[in-house]
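A single protein chain has been omitted; all remaining protein chains appear in their positions.
Read from first to last, the chains carry the letters A and B; within each, the first residue is number 1.
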Amino acid sequence: MSPIEKLDNGLPDGWELVVGLEVHVELATKTKLFSSSPNRFGDEPNTNIDPVTLGLPGALPVLNEQAVELAMRIGLALNCQVQPCTFHRKNYFYPDLPKAYQISQYDQPLNVDGHLMLPGNVRIDVERAHLEEDTGKSTHFGGTSGRIHGSEYSLIDFNRAGVPLVEIVSRPDIRTPEQARQYVNELRAILVAIGASDAKMEEGSMRCDANVSVRHYGDPLGTRCEIKNVNSVRSLGRAIEYEARRQVDLLETGGSIRQETRHWDDADGRTHTLRTKEDADDYRYFLEPDLVPLAPDAAWVERVRAALPVLPAARRAALAALTGADIEGEAVSVVVERGQDNYVKAVVDAGGEAARALVWVQQSFADEGDSPRLPAKDLATLTVMEREGKLTATQAKTVLGDMLAAGGGDPAAIAASKGFEALDTSAIAQFVDDAIAAQPDAWAKYCAGEEKAVGALVGSIMKASKGKADGKVVTALLQERRGS
Amino acid sequence: MFLRRVVSMAEFPTVSSIAADVAAGRTTASDVLDAHLARIDAREGEVHAFNLVMRERAMAVATDIDARVKRGENPGRLAGVPIALKDNMCTRGVETTCSSRILEGWKPPYDATAVQKLAAEGAVFVGKTNLDEFAMGSSTENSAFGPTRNPLDTSRVPGGSSGGSAAAVAAGFAAGSLGSDTGGSIRQPAALCGLVGVKPTYGLVSRYGLVAFASSLDQIGPFTHTVEDAAILTEVISGHDPMDSTSIPQPAPDLVGALGTGVKGLRIGRVADLPKGADPDVLARLDAAFEALAKAGATIIDVTLPSLSFALTAYYLIAPAEASSNLARYDGVRYGKRVAAGDINTMYADTREAGFGDEVKRRIMLGTYALSAGYYDAYYGKALKVRRLIADDFARAYKTADVILTPTSPSVAFRFGSKTDDPLAMYLCDIFTIPTNLAGHPAMSVPFGTGQNNMPVGVQVLAPTLGEATMFRVAAELERAV
Partner (left out) sequence: MSQRLTAADVAKVARLARLNVSPEEVERYTRQLDGMLDHFADIDNLDLASVEPMTQPYPLVNVLRADVERPCLDRDEVLAVAPAAEEGRFRVPPSGGLDG
């Protein structure tokens, strides 16, 4: 057995963090999972309701085909097996649950046994991704201390009841808070790329619960606690860090972990026990008699698979290969996230220099969206001019700024109009020698090994050359003169 | 005061005769309705078939139909026919209570599909009929609003749970009615009241808008005086409904056409290992029915259904389990009765205590127990397997028989209070009807003479899945022969 890599999990030596994530995702369908009311956020309360949504006597569920399509997309994008499946009733009482049962999937879910890759070639297995219906929304009023008794109440809006959800359950393979964040970010990128959901944690279209436990390396799994009410990726990391620490502290002082659900409070930065109910709920799962089994045929599965877009991981790999950049680096990640990798490819196809193109797109295209207005060939020309030494990086940035503002342009013409031209190496060498002569103290310090002293020299060279000396060339010449 | 009489088919006008007369202009929907309302006024006080008589609405519909007939429009296959609806079927804007306090006064915002289908054919709804609360019972003694009395003998029950729908037709308050059947709740009251009662193949009639009792067993079906009427009503309410996922994806079958073809060459199954419990007078009429069919050219074949003796057990684990889940929605949050409280769980419990009757509570508890952690495999899980055994038994039997004949009810209509002390005694009323609900097959009860105390006896015709045409064929022959 290979030695366990000591990852940065924020815990004292010897402690391993074990996390599994349950992510609920609202699907981007037009209508609800089992009825034809709109699946829409933000409408007036209780205007997107029907007998099925309200759990009226006599109402019956009918499964939304598009929800199945999107659920399969999610499963296939996560490398799952799509299988024949059934629906079950999960029975419990809560005012935002109109039928007093939720239709979900129990022992035969639609998608099983997938995985998702994180940076560093870390694989997180996905146990299942199944369909279920969402509940309504309760808003609580009153109840702060000092209020008169009886002034607490809740108001329920059933617009959200019946909205299609896919619950994605990972295996407990996550080992650091950062991995948890990466998992959620990557999952989100995939969901958006395949059009299954807009997956916004802040709006509730993606919700994350974390199952957290700790153990000494090599020990069996510890008792886990489920953490709810995490509303952002950042909070997820903080909540996991806090909870893991809480558990370690408890165990190190001789206590034991009680398996329970805990509520994350972002304001005070801690998890809290939910007031425990008298009896743990027995959900009495049984097969939903009002629905029939779902068994997508091989042809349907293949159609969904074939229609999947290139996923973020594959796009990053392609971009890294094209540009020689680090596949796990920020440039690749940011550009793919923005959907601008195709644009970079277009620039390269138009003869542009790949590495420069990537840098410019990362740095200057933040507001351009996935279809930048600037014609690829124009950026291509700019990168070639840089590579050929006709423009310094600084000059190119200025030219690019103009081009972006105008939505296009001829870089050579713009450069000429600004009087930009890069100096050739021998001209730069003259400026370098002049600076060495004019600042003997700085030069001596630099030769003695004080790297910072180069600043004064470079500054005067730039001034003297009116910015036309390429910084990289200057540095190289100085180093050469120094003999290092 | 007892009122004894044998109902003859000529006593009250049939669905088909009313429809024909109204369409031909020989009578008007309003006149037909008036006659029925007069009978309601005369006897409803003692019979209590209805939770609600829809007098004004019915009159408005009848008037509208008459206007359309006058204009030469086709007002529908059932134009002017007074129909009663069991009060567990949603009728938009009209109270639908399931004879329970928890839904007292509740008006649905939508119509059940079966109701819509009848309305589209011009039916005139005269009222919502009484039932055992949430369809749980075999005598209509479990209604929160008082029992219904058998119009043929008001000291006796009309059967249940669709007792009100049966009584309404038996007393001539409506020409036909709809009931629901989960374990026999159409067929048994039909037998006790001398009517034809049909439970179609599961999935043939949409359950959308039928307040669920046991989702995998419930079906809607008609009560009528004649087999032909039953065929007509079954045709009208059948057919695929996209609002019900369990609805069979086929159009309504042609049943009226099957009626006159006789039974020559048909194989009629006699269950050699029929569960004990039927009274001798009932068995005598069953024998007579076999004789009649044999005389008419059918062959009598012995079949065995060894798992039938376990049907009651399977049913009383499956049905309450599904019911416990279906009735959880009655929580006082969105509709129906609410007993106010300071916290939600007290509100739930107080509301359900005040809203549910004894039998309903008992079945919810039994069902909850059968599903609960640690007991699922022993009870609900096992019952589903027994269900498979029963279905397999029928499948085997139907290889050698086209239909099967059994008693419908073990006895004629019994007196009020005679079975209410022991719930199990009441459950035994359904031993012959339950198996077909478990198997999902169609079955119907046909009146076939009388038994003790001159009360009617029904004979049950069972057929395989979607075998309604053959079933009606045999029923029509029994009707001719009685």
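Criterion: a residue touches a chain if its C-beta (ideal position, glycine included) is under 8 Å from a C-beta of that chain, and two chains touch if they have at least 3 such contacts.
On a predicted model such as this, the values are computed, not experimentally measured, just so you know.
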{"item": "Chain not shown: contacting residue from B:G336, B:P410 or B:G458", "value": "B:G336"}
{"item": "Given B:L233, B:I364, B:V403 or B:L478, the one touching the chain that is not displayed", "value": "B:I364"}
{"item": "Candidates B:I18, B:A289 or B:A328 - the one touching the absent chain", "value": "B:A328"}
{"item": "Missing-partner contacts on chain A, residue numbers", "value": "29-31, 36-38, 44-51, 54, 62-68, 93-97, 135, 138-140, 142-143, 152-158, 228-229, 261, 263, 274-275, 277-279, 282, 284, 287, 289, 291-296"}
{"item": "Positions on chain B where the hidden chain makes contact", "value": "106-107, 109-110, 201-203, 216-217, 242, 245-246, 248-249, 309-310, 313-314, 316-317, 324, 328, 331-338, 340-350, 352-353, 356, 361-362, 364-366, 368-369, 372, 379, 381-389, 391, 423-424, 438-440, 465"}
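Methods note: only the chains that are shown with their structure count from here on.
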{"item": "Euclidean distance of C-alpha centroids - chain A vs chain B, Å", "value": "57"}
{"item": "Touch list for chain B against partner chain A, complex", "value": "88-90, 96, 98, 103, 106, 108-110, 112, 207-212, 214-216, 242-246, 321-322, 325, 328-329, 331, 333-335, 342, 344-345, 348, 368, 371-373, 376, 380"}
{"item": "Chain A to chain B touching residues, read off their complex", "value": "51, 54-63, 89, 91, 93, 95, 98-101, 149-150, 156, 158, 282, 284, 286, 289-292"}
